[in-house]
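Shown here: the complex without one of its protein chains, the others still in place.
This part shows chain A:
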């Protein structure tokens, strides 16, 4: 039998895990959790900085900051942290384009940095982000917020704020869609039917 070309293993089975409304509610809940866990605004609480990891972590961080401001009245600085130059898999793929890193004017020294990303999977992106942060300063603490945790960690890393836990198979794909990048909001689970049997 002729080998099937990769990526043509059959029709893609797609299921919606979160609707646009669910995404908005999830971000709002995460905002409340950040306010509570960091004791935002109370005396002695550390300054908070949200850093989004491109691409979709960046708009997520901005939305999270907007909801935090709405619920608590405190404006938290938002930045973008590109981790491409710190990846451990650069030589396994064609050259990746870079995004710009933009830290808030106040920097991150002594701040409580909350890293924001769309999906937590192997944990390698977060590991790269921790390395990158070390070159930018010395935060008082670092926390992690993700919209979806899909499991399959390859490193001892966990999130402090999780929008939704989704048990997945490795071969499945999680697609987080955000209006700023994709034109609409939503979280999809994609699975190629017959994929498991098609693999050699």
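Note that a residue touches a chain if its C-beta (ideal position, glycine included) is under 8 Å from a C-beta of that chain, and two chains touch if they have at least 3 such contacts; residues count from 1.
FYI, contacts and distances are computed from a predicted model.
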Query raised in the report: Which protein name, taken from UniProt, belongs to the chain you can't see among "Thiosulfate-binding protein SoxY", "histidine kinase", "ABC transporter permease" or "Aspartate carbamoyltransferase"?
Result: "Aspartate carbamoyltransferase"
Report task. Out of A:82, A:118 or A:149, point to the residue that touches the absent chain in the complete complex. Result -> A:82
Query raised in the report: Per the definition of touch given earlier, which of A:102, A:124, A:153 or A:192 contacts the omitted chain?
Result: A:102
Query - Touch criterion as defined above, residue of A:32, A:136, A:164 or A:191 at the omitted chain - result: A:136
**Report entry** Absent chain, residues of chain A that touch it
**Finding:** 82, 85-86, 90-102, 131, 134-137
